[in-house]
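Only a single protein chain was left out; the remaining protein chains are all shown in position.
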Amino acid sequence: MMKKFAAMLLTGVMAISLAACGGSTGASSDSAPAAEEPAAEAPAADAAAEAPAAEGTEDTEFIVGFDAEYPPYGYLDEATGDYTGFDLQLAEELCKRRGWTLVKQPINWDNKDAELDSGTIDCIWNGMTYSTPERINAYTWSKPYVNNSIVIAVLADSDIQTPADLAGKVVIAQSNSSAEDALKSDELKELAGSFKELQRNPSYDTCFMDLKTGAVEAVAVDIGVARYQMRNNPDTFRILEEPISTEQYAIAFKLGNEALRDQVQETYDEMLADGTVMKIAQNYADDNLPDMLITE
Amino acid sequence: MSLFEIKNVSKSFGTLKVLNDISVSVEEGEVVAIIGPSGSGKSTLLRCATMLETMDSGELSYLGEVAARNDAEGRTVYASPSELRKIKSYFGLVFQQFNLFPHYTVLKNLCDAPIHVQKRNAAEVKKEAKELLVKMGLEGKEKYYPQQLSGGQQQRVAIARALCMNPDILFFDEPTSALDPELTGEILKVIRQLAQEHMTMVIVTHEMAFARDVADRVIFMDGGYIVEEGKPEDVISNPKEERTKRFLARFSENG
Partner (left out) sequence: MGLLTVIKQIASGFGATLIIFFFTLLFSMPLGILVALGRMSKFKPLSILIQGIISVLRGTPLMLQLIVVFYGPYYLFGLKLSTSWRLYATLIGFSINYAAYFAEIFRAGIQSIPVGQTEAATVLGYTKAQTFLKIIFPQMIKRTIPPVTNEVITLVKDTSLAFVLAYQEMFTYAKQVSASMSSLMPLFVAGVFYYLFNLVVTLFMNYIEKRLSYYN
């Protein structure tokens, strides 16, 4: 009996370590500066990965990390059970053109840096805000592709009309989101200081739940997300006319991974030039994406 | 050659010395009763003899095979595990608390060790076990679990379990102390029967009348020493030592 247990354990551990060594052939491992990461892959896997993505090898994986609770950029389509969204559709088209296999990897947004660093994802393509010096310096970025504004969403019948009315109110934002970053920035410090409290929750959906139930009085949020919520909850929410901040979205890569960034940028530019990006944005016209798109 | 011999045993628990240079040897077919007040060291002596307790110094042998001997400094050194395994098959022990295996049936309690430790033929062992149960007055109890039996029945199963190993000598550690008074008789009867069959036995007991009746030799222990030793009619009926007299007087007072 003891022997059986030991054998079982051993098998388990071996399976795990083998898998851990042999597994992924992520695009970042080929195109990241080589010296940075000790080779941990098994030789066979290496050979496949070594074939540069630029030559369009078919089994090159492109792992996009995204928050699956972040519609319309990345979310679960309940009808099909697939992850979809504006950013993921862009990524699909891009991979098709480059001959890569797209892996849509949902992540816990709070762990996005560790995911990128450790190579479990190749990029974050998920309405990621290109702003604040800390953020800009922490990643290698694509060119911005969407103009976003951070707005305040309130209940339709709320008496809050302008950001100034938020004084003494309880406001919520997604933790580690651009909205939270913006409220911590020098420009908005004063506004944030006027709140009774700034709460944070890892999920935007929960933030709006809280707003609906009265647990908070306002949500600081990217406009696309706010519009998606308004569409799903007709007559429930309202967006203040005056955005608290305007900013841009870009794709974030691991710092120093210019090689992969350049490949993605090159294909994205093609997609933009031939109108494909706009076509995909039209799928999200209700969320105002065509207007937000950066077209040059 | 004695069947069992323990020589110059000393044993301390911390600063308390429970055995002081004790020596006992038992011949084949002999029945030895060890009596004495609680804390006298008689149970510890039995536990040293059955190797449940290690000796600080002293020597131990069964059938002339050495289980433990003293090194140059007089400290006990035990034989190798494989030698000890063999020596362990020479003796059996019946506990005060029976210590039957509750998850085994009566029959399995008897047969498991002979089959899996002694590697004897299972069918033969089972046959022998059933005969032993009949002899113990436990016919038809093969499939019972220990908890379904009375204390006296459980102790008889325990004796049968020890006998099923075909030991050369059987030790009893106060075999009736955990039983209601009305149940002690059935155990004593079984032991008496074994004595008539010339089973070699060492019995630690509080039953003075029984010891006098069944034992060839009685050892009175007190304070870690053997105070008096001899024929039962001498030690129990006519003790020479003051301490033995006092101990026995307390017994007769209590009835």
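A and B are the chain letters, set down in written order, and residue numbers restart from 1 in every chain.
Basically, a contact is a pair of C-beta atoms (placed from the backbone, for glycine too) under 8 Å apart; a residue touches a chain by one contact, two chains touch by 3 or more.
Remember, predicted model here, so these are calculated numbers, not experimental data.
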| item | value |
| --- | --- |
| Touching partners, among the displayed chains, of the absent chain | A, B |
| Hidden-chain contact residue, picked from the options A:Q105, A:S178 or A:Q263 | A:Q105 |
| Which of A:S177, A:Q229 or A:N257 contacts the chain that the document leaves out | A:Q229 |
| On chain A, residues whose C-beta touches the chain left out of the figure | 1-2, 5-6, 8-9, 12, 16, 19-24, 26, 29, 37-38, 40-41, 61, 63, 68-71, 75-79, 81, 103, 105-108, 111, 114-115, 117-120, 203-205, 208-209, 228-229, 232-233 |
| Absent-chain interface as seen on chain B, which is shown | 50-52, 85, 88-89, 91-93, 95, 97, 99-103, 112-113, 116-118, 145-147, 161, 165 |
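The definition used in the following text is that only the chains that are shown with their structure count from here on.
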| item | value |
| --- | --- |
| Distance between the centres, which are taken as Cα means, of chain B and chain A, whole angstrom | 77 |
